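Not every chain is included here, but those present sit where they belong.
Just so it is clear, A and B label the chains in written order, and each chain counts residues from 1 on its own.
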Amino acid sequence: MLLLLRQVAAQEITPDAALLQIRQAPFADLGYAKIDLHRGVRQGVPEVIYGAGKTAAQISEIVRKMLENGQSRILITRLSAEKAALLRSIPAFRFEEAGGIGLVGKMPEPDGIGSIVIATGGTSDQHVAEEAALTAEALGNRVVRLYDVGVSGLHRLLSHTEEIMSATVIIAIAGMEGALASVIGGLADCPVIAVPTSVGYGASFGGISALLSMLNSCASGVSVVNIDNGFGAAYQASMINHIGGNHENTVS
Amino acid sequence: MLLLLRQVAAQEITPDAALLQIRQAPFADLGYAKIDLHRGVRQGVPEVIYGAGKTAAQISEIVRKMLENGQSRILITRLSAEKAALLRSIPAFRFEEAGGIGLVGKMPEPDGIGSIVIATGGTSDQHVAEEAALTAEALGNRVVRLYDVGVSGLHRLLSHTEEIMSATVIIAIAGMEGALASVIGGLADCPVIAVPTSVGYGASFGGISALLSMLNSCASGVSVVNIDNGFGAAYQASMINHIGGNHENTVS
């Protein structure tokens, strides 16, 4: 902006042309620039495409454009096997069925502060967990998977106390009664992001029981994302795990 | 009934008089007798008066009638301190404010199979817990209190593993996220009766979160009673703790 104003002062550009430039690029010049670009602040962060509700053709087209724009790494969430099969022609594409995740480009080297522990209550939470794990890895995090450590078999969880104690951030994923978040929140000394899952029967109400349980956790340091939202948990966990790095960028 | 029929056959009673007797006492003679009397099957079981919604005068009158009928032990639940003060003239009456319980007569000696463990998640669950504990004691059970062993401080619970493992039946009382029932259900090898409490803030919804959490417990052997219903949990726990005794009575 200052540059532009100086050009005006130097008569290098007319006031009318300057006004046009300002109007056309209000976000780039007036402090909003980061909004537009903020997902790409750190080097190598992938673009994310929400796959549900888009056809394979639409996804393919979006990927193609992103690649043209120089994006080297793309994450496609909520991708079905059927759609994934139609995307095989994309170069460097692979599909992780466990989490419903499609990836274009190579996974980055982990560059976060520490590791993200992803713990699940049961095997049926695995799909959500893998969505979280693959997202976190694609965002440059080292991930430790602690699956099937639900509270009804407490010894399984306790045998992993060391991983829990040394995590930078933990994602606790559970359906049914969702008690896992509270127990881990009590054991750990780092932020815990709880993900209720829609797994359950009877009065689990598609994840509401677990959601309420997690919101009411008596452990400090626990926050909650939406039901089955493994991606959202991993996205925030990655932000937390890169805070040191962001901070350095900001101050330097 | 057979006796009556024989009296008819022996002309000791007219058919019309016999019919009257049958009509007047249908429950005593036709297999329904136990319905009327079933709460007094075991020797010394107290009568129970639900105190909420009754005036002190009404409670006093009911107690007086029960004492006249030879009932030596009476339990009054949901009794406020105000009402209790007005009941002081009842002989052998005492009031336990912690559980809102009034007692007439002496506590019985424990005669159950083993002990009932009553565990709570936090100090604010204590009122419900004492309602359960005093009820259980008044019904002839040995009670072990494990208060404030919530899952966010798991070590407090684990330091009582022995009591949990050796209980005959456990009452798990918790508000907020209600995870205690699942964790205890996983540790214990006996029936667990879960009591959600209305303690909590925000989205605990007066106990609904804990109720749903407990209904969805992934641990086997857990059943649930209504919110804050310490009495109901203790009543069923006492039934379970006396099953051996009942069985002997039944077969002998």
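Throughout what follows, a contact is a pair of C-beta atoms (placed from the backbone, for glycine too) under 8 Å apart; a residue touches a chain by one contact, two chains touch by 3 or more.
Small disclaimer: the values here were computed from a predicted structure and weren't measured.
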| item | value |
| --- | --- |
| Complete-assembly copy number [criterion: all chains share one sequence; 2 shown] | 8 |
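In the analysis below, only the chains that are shown with their structure count from here on.
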| item | value |
| --- | --- |
| Computed distance of Cα centres, chain B from chain A, in Å | 50 |
| Contact footprint of chain A on chain B as seen in their complex | 121-122, 150-154, 158, 176-179, 181-183, 185-187, 200-205, 208-210, 212-220 |
